[in-house]
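In this view, the complex is presented without one of its protein chains, the others remaining in place.
Read from first to last, the chains carry the letters A, B and C; within each, the first residue is number 1.
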Amino acid sequence: MEKFFIFTGIAIFALMFPIVWRIIVGPTAIDRIVAVNVIGTKTTVLLVLIGMIYGRVEMFVDFALTYALLNFIGSLAVARYFDRVNPNKNFANSEAKEQES
Amino acid sequence: MIPATICVVLVCIGFLFFIGGAAGIIRFPDFYTRMHAAGKGDTMSVFLILMGLATYQLADFSLANILVAGKILFITIFIMWASPTSTHALIKAGFEEGQKLWTPDVEKEDSGE
Amino acid sequence: MKSFALITVILTGWLLLSAVSDFPSWGDTESPANDYRLSQHYITETFPESSVPNMVTAVLADYRGYDTMFETVVIFVAGIAIMSILRRKPLDYLKDTGRETRSYKKDPDLIIDTTCRLMIPIIQLFALYVVAHGHHSPGGGFQGGVIFGASFILLALSRDLQAAQRWVPEKRVLNLAGIGILIYSGFGFACMILGSNFLDYEILHKIMPATPVEARSHSMLGVEIGVAFTCTAIMFSIYSNLASNGDMKETL
Partner (left out) sequence: MYRLCIFLLLFGIWIIFSGQFDGFHITLGILSTAFITAISSNFFFENRSHGVANRLHQIIRIPWYLVWMLYQIWLSNIHILRLALSPIGMPEVEPKLVRIKTNLKTDFGRWMLANSITLTPGTITIDIKDDELLIHSISNLTTEGVEGDDMERKIAAIFERETTN
C-alpha cells in the first residue's frame, strides 16, 4: 500500500509539469496566476500523501490545512490587486463601454 | 482489505480528474474556459483523493484515527468551500481586466454578449 | 544590464553548488552535527527534562530561549521599520507628490464577503490550536501568530482596510506587539526574581501549580503565546502599511 501512495505522489508531481508549461507560456498574467493556484491545490493533496507515506498523517494534515488556507488568501489578494490595477472597470460600466465602442 | 480497495479506487478516479483538469488547462482556448478546468477538476479530485485517504486511515479503527479522518474531512470541506470563491474572484478579476472571449466562429470577437 | 544580472546569478549559483560537495553526506553518523554529544542529549533527554514531546519546540523555546526572544524582537523591529519608512501624515503625503487621492472605493463583493465572514472565526480557532499545541505537533507561536494575522488580512481583503482597522485599530496593534515581547521577557525576569538564571523556567514551579518539569512545559506555552501576540500584530501592521502605501486609506 505504501508503494501505491509513493506512485500516486510521483504521478501528481509529474502532473504539475504541464501546468508549469502554462505558467511559462501563459499569454497574460492572470493565466499564470490561475496555474499557480492549481499547483497550490495539488500541493495540498501531495502533503497529505507524504504524511501517509511517513506514517505521520496527524502532523501533515496541519501543514496541508495551512497550505490550503494560504493558497486561498493568496488568490484573493491577487484578484484584489488586479482590480486595483484596473479600477475603472466594473459590472455596471462594462456594458456601457461595450456599447460605446 | 475493504478500506484499502475503496482507497485505491477513489484515488485512481480522483487522479483521472486531475489529468482532466491539467489537460483542460493546457488545451482550452481562452482564459474563461481554462478557468473552468482549473476550478472544477480540482475540487472533485481533491474530494475523491482525500476521501480515499480518510477511508484508508479508518482501516485500523481507533479514536485517534477517527479524529485524523475528521481532520482530513475538514480539509476537504475547506477546499470545497474556498474553491468556488477563489475561482469567482479570479474570473472576475480577469473579466474586469478585459480578457477576450473565445468563440468558435469568430476567433477574435470582443468580450461581451 | 539584464545579461549582467543573469551572469551574476549563474556565478553565485555555481559557487553555492560547488560548496555543497564539502557537506557531509546525507544521514552521515560521523558528521560533526551528529557526532557531538549535544545532539544526543537533546534527543534522549528532552522529554524527561521538560515533558515536551516535540523536540523542536523544546530547543526553540527552552534550551535556546534567549535566541528566540531576540528573534521576536527582530520581527518587532522589522514592523516598526516598515512603519517608520512608509507611514506619513496624509496631508504631507499629498503635498510631497502632488498626486490626487484616488478615491478608490469598491463595494464589497457578495460572494467573497460571505465566504470570508464564515471563514474568519474558524481560521482564528485554528491559529489558537496551532499555538496551544506547539509542544505536541508542529507549530508554535510564530506559525500560529501568522495564521491569526492572516485572518485579519482576510477581512481587509474581503471588505476593505477600514473594516479591519475598526476591529483592530493601529494603536491596539502596536500595543499587542509590545505586550508580546513583554510577556516573553516577563517570564525571564520572573525566573530572575525567584533566584535563578534568566529564562531558566524550572524555578517557576514555586508560583505555578506544577512540578518543576511541568513548569518548564507550561512556561514554554506562555512564552509562545507572547510570540504569537507579536507575530499577529506585526503581520497585520506590515500588511496594512504596504497595501495602503502608508496612509491607511487606499487598500489593495
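Please note the rule applied: a residue touches a chain if its C-beta (ideal position, glycine included) is under 8 Å from a C-beta of that chain, and two chains touch if they have at least 3 such contacts.
Since the model is a prediction, treat every value here as computed from it, not as a measurement.
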Listed residues C:I43, C:L118, C:I193 or C:L242, member touching the removed chain: C:L118
Chain not shown, touching residues in chain B: 16-17, 20-21, 23-24, 27-30, 32-33, 35-37, 39-41, 43-45, 47, 64, 67-68, 70-71, 74, 80, 84-85, 87-88, 91-92, 95, 101-104, 112-113
Interface residues of chain C (partner: the chain not displayed): 109-111, 114-115, 117-118, 120-122, 124-126, 128-129, 132-133, 136
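The rule is simple: only the chains that are shown with their structure count from here on.
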Pairwise touch network: line, ring, star, complete, or other: complete
Remotest chain, chain C as reference, centres from CA atoms: B
Centre distance in Å when chain A and chain C are each reduced to the mean of their C-alpha atoms: 25
Averaged-CA centre spacing for the pair chain B and chain A, given as whole angstrom: 10
Chain C, residues touching no fewer than two other chains: 112, 116
Shared-contact residues (touching 2 or more other chains) in chain B: 82, 85, 89, 92
Chain B partner contacts - residues on chain A that touch it in the complex: 1, 4, 8, 11-12, 15, 18-19, 21-22, 28, 30-31, 33-35, 37-38, 41-42, 44-45, 48-49, 52, 57-58, 61-62, 64-65, 68-69, 71-72, 75-76, 78-80, 82-83, 85-86, 89-90, 94-95, 98, 101
Chain C residues within the chain B interface of the complex: 109, 111-112, 115-116, 118-119
Chain B residues touching chain C - in the complex, by the definition given at the top: 81-82, 84-85, 88-89, 92
